[in-house]
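Yeah, one chain of the complex is gone here, protein chain that is, but the others are all in their spots.
Up next is subunit A:
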Amino acid sequence: MLSNILRGSAMALRTTSMRTALRPSGASPALWSSLRLYSSSLNNDDIRCRVIDVVKAFDKTTASAQINADTHFAKDLGLDSLDTVELLVAIEEEFDVEIPDKVADEIKSVSQAVDYIASNPEAN
């Protein structure tokens, strides 16, 4: 009983803190929060831009590499499996979701990541 309550509050705490931390700059807070109650306000271009930004911020990617929607993590960026895992965790953090291991194994390029995020209703 008690542990249940604690767990519940911990979950609530985590989601709220994540939400405030990850709110993208630009949209006004009030507008953003009211939007996010009804639907995920993400469109594909938006997601793509953010994923690409995350990939660019990764210091193990080759700096000169041009990153676009078709970029393949291993082939184009020269990432090994551990690097890919780090990148996927970063993408998870960016969109405040947790990608299950089975799905994550299949994500090998920017476009696949974008597709997954777009299909996930909890992403924001």
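In this section, a contact is a pair of C-beta atoms (placed from the backbone, for glycine too) under 8 Å apart; a residue touches a chain by one contact, two chains touch by 3 or more; residues count from 1.
In this text, contacts and distances are computed from a predicted model.
Asker: With one chain of the assembly withheld, which option in "Rab GTPase activator", "LALA0S03e00694g1_1", "NADH-ubiquinone oxidoreductase chain 1" or "KLLA0E22045p" matches that chain's UniProt protein name?
Answerer: Result for the unshown chain: "LALA0S03e00694g1_1".
Asker: From the listed residues A:N43, A:Q66 or A:S81, report the one that touches the chain absent from this view.
Answerer: Only one listed residue reaches the unshown chain, and that is A:S81.
Asker: Out of A:D46, A:D76 or A:E92, which residue would touch the omitted chain in the full complex?
Answerer: A:E92
Asker: Name, in rising order, the residues on subunit A that touch the hidden chain in the full complex.
Answerer: That gives, for subunit A, the contact residues 6, 9-10, 13-14, 17, 21, 24-25, 53-54, 56-59, 81-82, 85-86, 88-94, 98, 101, 104-105.
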